[in-house]
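With one protein chain held back, the other chains of the complex are shown just where they sit.
Chain nomenclature is as follows: A, B and C, assigned in order of appearance, with residue numbering initiated at 1 for each chain independently.
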Amino acid sequence: MIYFQCDYAEGADPDIIRRLCENNLEQSEGYGLDRHSIRAKELIKARIDKKDADVHFLVGGTETNRIAIQAALRPYQGVLSPDTGHIATHETGAIESTGHKVLTLKNTDGKISADQVKAYVDEHYKSPTSEHTVQPKMVYISFPTESGTIYSRKELEDLYRVTRECGIYLYIDGARLGYALASEKCDIKIEDIPNLCDMFYIGGTKCGALFGEALVIIKDELKKDFRYMIKQNGALLAKGRMLGLQFESLFEDDRYFKITSAAVEKALRIRNAFERKGIEMFGSSYTNQQFPILTKNQIERLQKDFVFEIWTDIDEERTAVRFCTSWATSEENLNRLLEVIEGL
Amino acid sequence: MIYFQCDYAEGADPDIIRRLCENNLEQSEGYGLDRHSIRAKELIKARIDKKDADVHFLVGGTETNRIAIQAALRPYQGVLSPDTGHIATHETGAIESTGHKVLTLKNTDGKISADQVKAYVDEHYKSPTSEHTVQPKMVYISFPTESGTIYSRKELEDLYRVTRECGIYLYIDGARLGYALASEKCDIKIEDIPNLCDMFYIGGTKCGALFGEALVIIKDELKKDFRYMIKQNGALLAKGRMLGLQFESLFEDDRYFKITSAAVEKALRIRNAFERKGIEMFGSSYTNQQFPILTKNQIERLQKDFVFEIWTDIDEERTAVRFCTSWATSEENLNRLLEVIEGL
Amino acid sequence: MIYFQCDYAEGADPDIIRRLCENNLEQSEGYGLDRHSIRAKELIKARIDKKDADVHFLVGGTETNRIAIQAALRPYQGVLSPDTGHIATHETGAIESTGHKVLTLKNTDGKISADQVKAYVDEHYKSPTSEHTVQPKMVYISFPTESGTIYSRKELEDLYRVTRECGIYLYIDGARLGYALASEKCDIKIEDIPNLCDMFYIGGTKCGALFGEALVIIKDELKKDFRYMIKQNGALLAKGRMLGLQFESLFEDDRYFKITSAAVEKALRIRNAFERKGIEMFGSSYTNQQFPILTKNQIERLQKDFVFEIWTDIDEERTAVRFCTSWATSEENLNRLLEVIEGL
Partner (left out) sequence: MIYFQCDYAEGADPDIIRRLCENNLEQSEGYGLDRHSIRAKELIKARIDKKDADVHFLVGGTETNRIAIQAALRPYQGVLSPDTGHIATHETGAIESTGHKVLTLKNTDGKISADQVKAYVDEHYKSPTSEHTVQPKMVYISFPTESGTIYSRKELEDLYRVTRECGIYLYIDGARLGYALASEKCDIKIEDIPNLCDMFYIGGTKCGALFGEALVIIKDELKKDFRYMIKQNGALLAKGRMLGLQFESLFEDDRYFKITSAAVEKALRIRNAFERKGIEMFGSSYTNQQFPILTKNQIERLQKDFVFEIWTDIDEERTAVRFCTSWATSEENLNRLLEVIEGL
């Protein structure tokens, strides 16, 4: 069986493995104070063109979301999220476990709009009983979204402008950030992102690392004492150099973008193959996740050779499924998939 | 400079690195459901001779403590700990951040006694205002303790008997478990531990892994739904196989014990070297941490060549410091240290 | 101006005030251990015909909900609620602040059905990633609902049966319980309620007391150590006798039901008056809250003499508003209102 189920089925990009081997005996400071972590932070700050950002390396995405959001909010404040947002659906209530309500807005193709945010915040403050409800203080979005779609520059600019007008934060979950930036449909670059939000993270786990996410804090008031937050949440890796080494690899020579570009290119070949067969796609993903809407027969045929995820029922006949590519998707496996699609 | 500062300054035992390389392209299930994680759990259960235990792999020690303790307690319950316990002193209030008070008992050489526990619990329940105070429901100890000392079999048996009599849990933090079991002063084996507590963890990070702790749940009522707890805390590693691979390595051929035995043997050579010079040791550690009590001059001399930790002031003249050994301590570095000690 | 805005605009039923005066100099135990609290609990247990229930007096409704729900759930568990439920909308995220997510189900006339609950729980457990989502462990409903409607005996029986089948709890918020039981549309009695849920509260604040809610715990496993929970939440009233005295008053001679019956009778006269004018009602409330759907002109006319609450916009022309009656609604004020309605 060939896996297209997710983008974390294999280990890590070979360059990462090579560095782990080469540096194994090196002695270094613990808890992220080692030279690799320090250098990786510098590489990231240079690449995003934001020298005064704070960068923190964390192990996983849910961990990053819960710490970042919890650190920014006072107890009675909540975070706005698309109803399909990862924090709203697939983190076992991690945000609520820190005391904060996730306030959901109806998504359109995975996204929410500046207008929705403004309307929610306005309604909160005009209510005579606003103190009886959770105060919205942050907007959470993912880029790309859970369904692989991408906010346009204009959409992000509008969102960020509105959040600033409302006095709330904009936080971007970039678990698959590289795949968004690698997409032909994306009209922003990584160096634009610091100007379009208050905090975001650059996902490593799903973009070629063994594990690891780089949280980037732009807004000054969110920076203070952040390492206390990490330690309290049990997320300060003792051998923090593991994170540093990986992000050194990913941000030297733009490896991060090479990995994700290759994966997106392969994903689009899958998309095209389905479309050539007249198969409709669920949502408009031009990133590394593809969601064909298949009949039961088509699913069964594909399941003979491939592992992929059942996403959501569309109607009585058809179901959207998900195929993911990653750094590890081989030409051989890809071609085998394209062949089978062709034969559906 | 040569590091004797801690037992997590280097990467991992070479066998672990080898396995990461060899398995890098293998496709596997995420979130700890892969074959390596499954096999590693079986290896551990066999080695501790407890087939019905539940084993969960987590990334770090603070994370493990906060999830294990939080999962076991109701909101108004607290955990008894030596006042020197890691949860009481060095986890940025991680336990309190989950709502639970750490109730401290005065340590003797890093340890607490069954009598202390019994007295505390009895006093709680005989108080007319017990409901106005935190209910003790768990005892936390570390084995070895923060200062490298070891509970005897008799001490552990007494502690466990008393906790059962009191209707409370006994949880053992085994961040350096291997070093305790490898000590000549230790009169218990790993297969005894499941009979001496309700829950414990086998530390990987400080005992040769890149990262990773194996939480072992013995008591049935503590097992239910534990993976929800892990996910909610942001601690369910996407590429969980990294943890499985490492514990496969550590628990095949008893590598875990070979690593820690070698490190303890080296630590005792350091201890002996100090003692031969008439230098007093702080506490009675016969594990991989050694705490000589040095004068300012002695410290300055050693700092010329070595990095080690300043532990605690003993009097106006002398300070206890800490030297750690690990899997990575080379004969060469060790001999260099022994030489310098000899010349003090 | 005459207030029909809410059912807590005045002090308390005169009998309560009389008792506070008469007992003012009596010396008693603190924290609810006084003879009035003890006797009031006995009166309630007798009246609901459930001798082995546990009764706890708390000050307010949000306080009661947050303690009751928090006490019943483990950290990763959540509570199902109608999307219009008080805990979902008007408690500033009190439930989330204790770490638990409120999982909303779409209401119909303020209510949710057994089928909705069953479908949600089934879907949770059949999901391959259930551990990545919040585990439903309790159903919260209010009786009457926020919009004054009442579950029928059949609906409650179905709900309770389904929750038991699913292994989850049913908790009833009875902030206005007396008004439901006093309604001609209600086919259950207070002594039925212990057989129809695991925990409920008998609201005092909105039913004639100065303050106070009587939480009744039916299910044994929810009873343990509950006073610790109350104290930890800062909700253990020092002069607990105040609560005892009030519930003695309400549950001697069925005063609680006399108060609420009179209020409901007055509310129905308001309903009838609106209906006689051909004015449509929002929802089907036959309790002490009435929600006529009024034009802007009608609202302005009524606002000249009365204070009432703007509830929700129905369409561009019309808005639902709320009129409440209570123990304190005088015939004089009621007649004045009926007159003005008549003249609309």
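The criterion applied here is as follows: a residue touches a chain if its C-beta (ideal position, glycine included) is under 8 Å from a C-beta of that chain, and two chains touch if they have at least 3 such contacts.
All values reported here derive from a predicted model rather than from experimental measurement.
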Chains in view that the hidden chain touches are A, B, C
Which of A:Asp225, A:Asp315 or A:Glu331 touches the missing chain? It is A:Asp225
Among listed residues C:Val59, C:Leu73 or C:Leu170, the absent chain is touched only by C:Val59
Given C:Ala94, C:Val134, C:Cys197 or C:Leu337, the residue that touches the chain left out of view is C:Ala94
Contact residues on chain B toward the hidden chain run 75-76, 78, 89-93, 96-102, 129, 131-134
Chain A positions in touch with the non-displayed chain are 70-71, 74-76, 98-99, 131-132, 135, 225, 227-229, 231-232, 236
Against the hidden chain, chain C presents residues 2-3, 6, 8-12, 14, 17, 20-21, 23-30, 59-67, 91-94, 97, 205-206, 210-211, 228, 231-239, 241-242, 328
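Assume only the chains that are shown with their structure count from here on.
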Given over half shared residue numbers means same and under half means different, the chain B/chain C interface is same
Taking each chain's mean CA coordinate, chain A and chain C are separated, in whole Å, by 42
Whole-Å distance, C-alpha centre of chain A to that of chain B, is 34
Cα centre of chain B to Cα centre of chain C, whole Å, reads 50
Note: chain C residues in touch with at least two other chains are 75-76, 98-99, 131-132
